[in-house]
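I have a structure I would like to understand better, so I am pasting it below and will then ask my questions one at a time.
Every protein chain of the complex appears in place save one, which is left out.
Naming follows writing order (A and B), and every chain is counted from residue 1.
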Amino acid sequence: MSNLNSLIDGLKNLKNELYEKDFLLTWEKSLDDLKIVLGVAETLKCLRDNNISTRIFESGIGVSQFRDNSTRTRFSFSKACDLLGLYVQDLDEGKSQVAHGETVRETSNMISFLAEVIGIRDDMYIGAGNTYMREVAKSLHEGHQEGVLPERTTVVNLQCDIDHPTQSMSDLLHLKNYFGSLENLKGKKIAMTWAYSPSYGKPLSVPQGIIGLMTRFGMDVTLAHPKEYKLLPECMEVAKKNAGLSGGKFTYTESMEDAFKNADIVYPKSWASFEVMEKRTDLLKKNDNEGLKKLEKECLAQNATYKNWECDEAKMKLSKNGKALYMHCLPADITDVSCKAGEVSKSVFEKYRVETYKEAGFKPYIIAAMILTSRIKDPVKVLTMLKERNIKRILG
Amino acid sequence: MSNLNSLIDGLKNLKNELYEKDFLLTWEKSLDDLKIVLGVAETLKCLRDNNISTRIFESGIGVSQFRDNSTRTRFSFSKACDLLGLYVQDLDEGKSQVAHGETVRETSNMISFLAEVIGIRDDMYIGAGNTYMREVAKSLHEGHQEGVLPERTTVVNLQCDIDHPTQSMSDLLHLKNYFGSLENLKGKKIAMTWAYSPSYGKPLSVPQGIIGLMTRFGMDVTLAHPKEYKLLPECMEVAKKNAGLSGGKFTYTESMEDAFKNADIVYPKSWASFEVMEKRTDLLKKNDNEGLKKLEKECLAQNATYKNWECDEAKMKLSKNGKALYMHCLPADITDVSCKAGEVSKSVFEKYRVETYKEAGFKPYIIAAMILTSRIKDPVKVLTMLKERNIKRILG
Partner (left out) sequence: MSNLNSLIDGLKNLKNELYEKDFLLTWEKSLDDLKIVLGVAETLKCLRDNNISTRIFESGIGVSQFRDNSTRTRFSFSKACDLLGLYVQDLDEGKSQVAHGETVRETSNMISFLAEVIGIRDDMYIGAGNTYMREVAKSLHEGHQEGVLPERTTVVNLQCDIDHPTQSMSDLLHLKNYFGSLENLKGKKIAMTWAYSPSYGKPLSVPQGIIGLMTRFGMDVTLAHPKEYKLLPECMEVAKKNAGLSGGKFTYTESMEDAFKNADIVYPKSWASFEVMEKRTDLLKKNDNEGLKKLEKECLAQNATYKNWECDEAKMKLSKNGKALYMHCLPADITDVSCKAGEVSKSVFEKYRVETYKEAGFKPYIIAAMILTSRIKDPVKVLTMLKERNIKRILG
């Protein structure tokens, strides 16, 4: 329990600006805010590991809205809500009247009476997902101001077209645990690289989120991808600026090998270029199925010219002592397991499989921390109360 | 907290006949019962506004069954259940075996072990929705008598072909708040009027519910619709009778302007006539798609002859001091927002938008009050216990 005390103490000198704020992009948050989210997540984990209930709500609702398929994040959101005592009500647009011409403003208010948080995944359309979240957030803000909503229900971004903050923050917590501290991440080289996959249309939010976040902590962030697989220009700018401010580095290369060279961490993952995603967005909006099929075919053909962008044993040998930490948001396209040729070879993946599972295991706590800090003004006080209240999570 | 005490005190002299009873039609309930539901709803709201937990169940299930799409009521039911500590299990007939020939009696019993309440929406078929609810309620009653069900699980009508009591009671609570008291509603003129919408097949339960409920409180209820848009004759009878007993008035006019004249409250809303709904019910039962298309076309053509039935600034000027309270169950068909021409002009709606949101915000509390009073014999005692127990809803 000394660990628990030191975790809570660690939160005390940080300036907290998270209360009643949405969590949409990590680069809109101060360094202190990011550290608070990490610290609250660790404290919640420590409490649960010591069989102490983290239920801060006797009743309350968390709303989820998934505009794209999801298993991991859906479960992580549910678990985060459950950790805090919230019941999850899913907004399934197929079953609702949302499609029948309701305004976002109205729906946002209607689903938010008595709700603490809305978690939204909306990552299919470039230029749309984050915009939608901001529209919801604005509606909730106004609804609260106007006396419609008793609380300022907040929005948590469960993946959009720009960022995937619950993923990147879980990844960061994993790195903090793996290397011992945030301080230890300074100067560590992380290779965020594109990798081959026999599929197309994967969102850009993970690589964008990683380069936008890891540059905050003085890391040496190297982005690698074939020239066609560009990220959003504004995300590149963010990463550049962050690296400058934190004393880190942000470099770009068109060689996976270069990126792996001497890397402490590698994050090989497939994505589509933002230009392709923009074309796809247009075609989806027009319901142009012929166009979509044509685009897919072209993209798969282009992908296929980069089959050598696989994270295999040879490339791993280039990394620091041949032992870089392999990361992935999962599910990975594993050669000879989930496909004939993919992002990572079977042997590399299997070596790091347990680590990737642990990486994923932080997500419920990160989401819970985002909810808690948006709804609780003084997290130190409340976490201390949880510790002292000492209600067993499991009776016995 | 003095408000809390006076709310609880206000419940003390009312005769309570709600325990172990279903809530199907407001006109089956005594005036005292209606006042208890309002009072319990207000008390629950006051408790929550003071951060006091309203959790009366440590465990327990609320079952929802939506035989028609729903966002608002689905969320309201979930929130009502959560307020009281109940977990919601949805009966999705698509995923169940219900469609495979099970009797209503059996299913009703099977889903109700350990369940406190079943909330049902069944509003598509004239003559069917309320009938189905009664069949479920009868099965639950027998199941309880026979020792199958440990509790008399109760049914709450979340909208049927006849009434929409959770809506009309929320509307009443909104009026009580807006005008200060139920007493103040006496003599107030409410215009429940048909309005144009470019759609057809909207249920009759809202206008029927409004004329059936508001006539209980001495209001001057004016129903207005084009001659083709008749409500169910039995609902007209109910309203007439209620007005006689309460010292109110119930009048009918075929002019929207007449209805608005000097009105304190206007409730302009589209609906289909019961004759159309009966035809539609027949065609739906026969799966006669051709017939349905033809009926829709005819109805839309008929609708179109009444496009001037829009709640616009000119008509609002006819109301009491030009300032009648505009009400709607939402979503409204707003001209130039959700359609080219609809129930209400953009400017009128925007003026009252926040009020309509607040109106909707009462629904979770009304449903919670209906559940609480059907499951708790002595609400005054239990609400007092909640107050004195004083468990914080949010820790802090």
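Everything that follows uses one rule, which is that a residue touches a chain if its C-beta (ideal position, glycine included) is under 8 Å from a C-beta of that chain, and two chains touch if they have at least 3 such contacts.
Since the model is a prediction, treat every value here as computed from it, not as a measurement.
Visitor: Write down which of A:T43, A:S78, A:T222 or A:S319 is the residue touching the left-out chain.
Guide: A:S78
Visitor: Taking the full complex into account, find the residue in B:D9, B:D49 or B:E106 that is in contact with the omitted chain.
Guide: Spelled out, the listed residue whose C-beta touches the missing chain is B:E106.
Visitor: Decide which residue listed in A:P165, A:P364 or A:P379 touches the omitted chain of the complex.
Guide: A:P364
Visitor: So which bits of subunit B touch the chain we can't see?
Guide: 56-61, 63, 87, 89, 91, 95-98, 100-103, 106-107, 109-111, 113-115, 143, 146-150, 375-378, 381-382, 385-386
Visitor: Give me the subunit A residues in contact with the hidden chain, please.
Guide: Spelled out for subunit A, the touching residues are 48-49, 53-55, 66, 69-72, 74-76, 78-79, 81-85, 87-88, 330-331, 337-339, 354, 357-358, 360-361, 363-364, 391-396.
Methods note: only the chains that are shown with their structure count from here on.
Visitor: Distance from the CA centroid of subunit A to that of subunit B, rounded to the nearest Å?
Guide: 41
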